[in-house]
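Of the protein chains in this complex, all but one are displayed in their positions.
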Amino acid sequence: MSEPFLQVRGVVKHFGGLVAVNDVSFAVERGEIVSIIGPNGAGKTTLFNLVTGQLQPTGGEVRFNGSLINKLRPDARARLGLGRTFQIAKPLPALTALENAMVGAFLRHPKLRSAEARAHQVLREVGLGRRANVRASQLTLSERRRLEVARALALDPALILLDEVMAGLNASEVAEAIDLFRRLNTGGLTFLIIEHNLKVVRAFSKRVIVIDRGAKIAEGDADEILTMPQVVTAYLGRRRR
Amino acid sequence: MLKPDQTAAVDPADPALGLISWQRVALLLAVGLTAVLLPLALAGKDYFWVNILTYTYLFAGLAVAWNIIAGFGGQFSLGHGVFFAIGAYTTARLLLDWQISPWIGVLPGAIACAVIGPLVFLPTFRLKGSFFAIATLAFNEVGFVFANYLDSVTGGPRGLQVPFRAGLIRMTFSDPRAYALVMFAYLATALVVVIVLMRSRLGYYLLAVREDEDAARAAGISVRRVKIRATALSASLTALGGGLFAMYVRTIDPLTLFSLPDVGVKFALLSLIGGIGTITGPVLGAFLIIPLESYFRATLGGAGPGVHLILVGLFMLLAALFMRRGVAGAIDHLWQYWQHRRRR
Partner (left out) sequence: MDNVLHILVVGLLVGGIYGLVAIGLNLIFGVIRIVNFAHGELVMLGMYGAYLCYVTLGLDPYLSVLLVVPAMFVVGVVVHRLILQPLHAESSMQIFATFGLLILFQNVVLALTRGEGYSVPSKLAGLTIAVGDIRVTVSRLVIFAAVTLAAIALHLFLQRTLIGKSIRAVTQDRQAAQLMGINVERTFVITFGIGSALAGLAGVLLAPIYTLAPGIGGNFVLAAFAVVVLGGLGSVAGAYFGGLIVGLVEAFAGFYIDPELKQAIWFLIFLAVLVIRPTGLFGQVGAEEIGFREQG
């Protein structure tokens, strides 16, 4: 059995006395789409930050493509093929959408023209083709989120981490997004996503991991997961009789 | 699918001059440089104006160099006077002690600063905004003290004098217009460097680092490497200008080289007035401020000590209040307005 693409093993994160992530382990295989769900404040984004390098784990290991990446800085991890979006989109405000995407594209396309071409391509894919020359500061919230995704895609990542990208999108936008991600997945991109929208989770992901209060409380198929009692409790609280 | 309008003319405040073709860039540069050279041609033998233009070209180039790390990189340095001084002292010393032609002699100072700049700035990079500014200010002051102290190298408070012996090899000319051309060449060089930079990966990465370091890292950018390279470029270009300055004035001392209002802060001033973070901004700022300052000094210098500087100070205040994004920003503002009307 070959090593999983991304392996998170016994990862712990302390912030002073607060245990934000408590002994979480899971794996993502190449080509999979895995969702992480859980109530607000459960530690999902912290987990992402531990995987992509914005935070260092207090304990445990993160392995990508076989190698230990605990000590690597975020930019090194990005260069290895880990792309991510931020929950609150971080566009580069003074730059146009195209230039934003180019910043990502330059990683694999060091020349100006090819970076530009790749940038145009990803912008089209996320539906921002016509907004290429608009300054990022003037984009709408939903457009900024797409720009986030575009910039991450421009990196030609092997594994992409999406942090609640669907938040605030309407039904047709969600459908477009799922379409896009499915296509990219068929093309070989592995997905690890944090999602609140359970419909999306069901439609899109193969496997679901549930995080509550920093710990993994369930893992499995999308349909089974959502009927498990501990998961229901985590979201809705214990039923009073 | 709409392709961006590449035939549209250029937004003057765009850091990269847009993604227009290199041919167009070259054309624009040629036009711009001709415009810049025109006053010199018009000045003819009026050495008063030739002198002003010489300073203008030089300081425009210095402001362009400063803008690399400060405008595009977002690191507002008030310590570039140190690089300026290193360039000046090195060039002068090499000529005085070893008769090395300044055409070559300006290079060691520039190369030294390409190393010293990042070395000295790197530990302070993580300081933000005002803190970085005053840290670099401190560098300038330390430099001033050491320049006064190490008189075997720098000639101490009296400084160094390069005797006048006309000769191309010595970069010393009887016709002041030759100096103006040298400074113009410096400005042209600085502009070419910046244009190539901002249309390269490093340039885009620099902007990304300025805008959001976290987002930059997530895009695979090594923030430290980018800042080092940009500082190296900025510092060495500044040192180059310093070397040329030494050959023009031929008397250099710590008071002149480390003077904040005349050197260290002036680079910032020119860029801010002209439009920080743009390619044309520093040049516009230089062409506005330096002739104005000289004009004030010439006409009001006799009115009493400090009178012309009162006007300079007032002008700075008004400029700060009413031209927030500098001249380039104001032009860009009009530009956006015109584009908006055109689209209707």
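Residue numbering begins at 1 within each chain, and the chains themselves are lettered A and B in the order written.
We adopt the following convention: contacts are C-beta pairs under 8 Å (C-beta built on N, C-alpha and C of every residue); 3 or more make two chains touch, one makes a residue touch a chain.
Just so it is clear, the model here is predicted, and its values are computed rather than measured.
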Chains in view that touch the one left out, judged over the entire complex: B
Selected from B:V145, B:I169, B:A185 or B:A298 as touching the chain missing from the view: B:V145
Sole contact to the chain not displayed, among B:V196, B:A298 or B:L314: B:L314
Residue, one of B:L94, B:A133 or B:L206, that touches the chain absent here: B:A133
Residues in chain B touching the chain absent from view: 74, 76, 123-124, 127-135, 137-139, 141-142, 145-146, 148-149, 261, 265, 268-269, 272, 276, 304-307, 309-310, 312-317, 319-321, 324
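Assume only the chains that are shown with their structure count from here on.
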Chain B residues within the chain A interface of the complex: 1-5, 15-16, 19, 199-201, 204-205, 207-208, 211-212, 214-223, 277
Chain A to chain B touching residues, read off their complex: 52-54, 73-76, 78-79, 83-84, 86, 90-95, 98-99, 102-104, 106-107, 110, 112, 115-116, 120, 124, 129-130, 132-133, 151-152, 155
